[in-house]
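What you see is part of a larger complex, with each chain still in position.
All chains are identified by letter, namely A and B, in their written order; residue positions are counted from 1 within each chain.
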Amino acid sequence: MDVGMQAATGKVVSLDRALSVITDGVALMYGGFGGVGTPPTLVEGILEKGVRNLTLIGNDAGMPEVGVGPLIVNRRVARLIATHIGSNPVAGELMHRGELEVEFSPQGTLAERIRAGGMGLGGILVDVGLGTVAEKGRQQLAVGGRSYLVEPALVADVAIVYAARADLLGNLVYEKTARNFNPLVAMAGRVTIAEAGEIVPLGALDPETIVTPGVFIDMVVQSRGIKWKWSWE
Amino acid sequence: MGVRERLARRAAREIRHGMVVNLGIGIPTLVPGFVPPDVQVLFHSESGILGYGGRPRPGLEDPYMINAGGEPVTALPGASYFDSAIAFGMIRRGRLDMTILGALQVSARGDLANWLVPGRRVPGMGGAMELAQKAKRVVVVTTHTARDGEPKILAECSYPLTARAAVDLIITEMAVIEVTPSGLVLREVAAAYTVDQVIAATGAPLRIPPVVDRYGEDEGRA
């Protein structure tokens, strides 16, 4: 895909075209927090396509029926890098049975690792988790007389996000707390796909309010509608 | 009023006008209901909002609006939305006046364990490490003992830690205990319990000052 050409010609593609880059074994990063803000149409498409052996990188394991939860429940995920799996009991069971490898990261650290990947940095120095198991497998470094963990940046083969609105250049705005990890994840994919509630013409978004500039976005697909109104139902 | 509500009510008394406060999942989410209306608080959520308000009326929930516990919330005037990196920047930078968290274990030094029960439950730490390590004041609300009767307040935590030397105040159904540099100090005993009962249920040395307040006087025994 010539991203440059896409920049001028519009990035809106079919769901099938978007799914063509999500193949067995890819590292897939996703936005969302407890499923809110995880692109439901893309997740459903991935499930229907039958992709297997995924590495998932995101905040949480969703719920069994919500967010990336169905990918885990349906055994499409070999490895998960997340901050908690408490809302998806199946993830915990699979982990205990050795069928799902889980790497935990403190939430703020994961957010910054993803952002660092998106920003082309090698990593960040953070003192959260010093003196805990978060130290495991991490280099430590002293800067200005203080100790920090070296947390490597994260990038993924494909990143998927949910935006309330996207324009033809892939400029994105989010809605309320469905923003969460999405603007970070949007920058950290080798290819980034945005699922948008609404796709609008160039100039329809106030440039002052754009959260993710389109230069980070490779493809835009139309959402078939959100389906995460669950936690209070 | 059940135990959970009584703990939340006592925790709410720690909140001062104008504070920026983050609430963990579970009992802490009940705290806002016990904050007096004249005490204005900015509630912070890792999901990316500062200044959220109470739960909307049934049917008016917004699918785009949740707090870190996944509960529907509303936005108050002056609220702002931001990504999760900024949400944690606020925490690490020390801009949170207080966090109220649940606990599995708390040590005499204020070590907190609240994210993993070895061999049983591995939910993950979520944002608890940042909150426990970086909020200006860390208040823990928890039952005084585990379901099997084992003390949760211990000389040393046996579970993996969330943060070291993090907790400032422990609120249980039996007592309010302050973590000081010289160890745990009993500040209040619940109306339904005696000091000796608290000591017996606590797995760490407890200093008993000359004056120990009562709390929850109006409630009677649970």
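In this section, a residue touches a chain if its C-beta (ideal position, glycine included) is under 8 Å from a C-beta of that chain, and two chains touch if they have at least 3 such contacts.
Everything numeric in this text was worked out from a predicted model, so none of it was measured.
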(request) Quick one: state the whole-complex stoichiometry, one entry per label shown. (result) A x2, B x2
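We take it that only the chains that are shown with their structure count from here on.
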(request) Determine the centre-to-centre distance between subunit A and subunit B, using the mean Cα coordinates as centres, and give it in whole Å. (result) 30
(request) Enumerate the contact residues on subunit A facing subunit B in the complex. (result) 33-34, 36-37, 59-60, 82-87, 92, 95-96, 102, 104, 106-109, 111-112, 114-115, 126-134, 164, 174-184, 211, 226, 228-229, 231-232
(request) Report the residues of subunit B in contact with subunit A in the complex, numbered from low to high. (result) 45-49, 61-68, 70-72, 75, 81-85, 87-89, 91-92, 115, 121-130, 133-134, 160-164
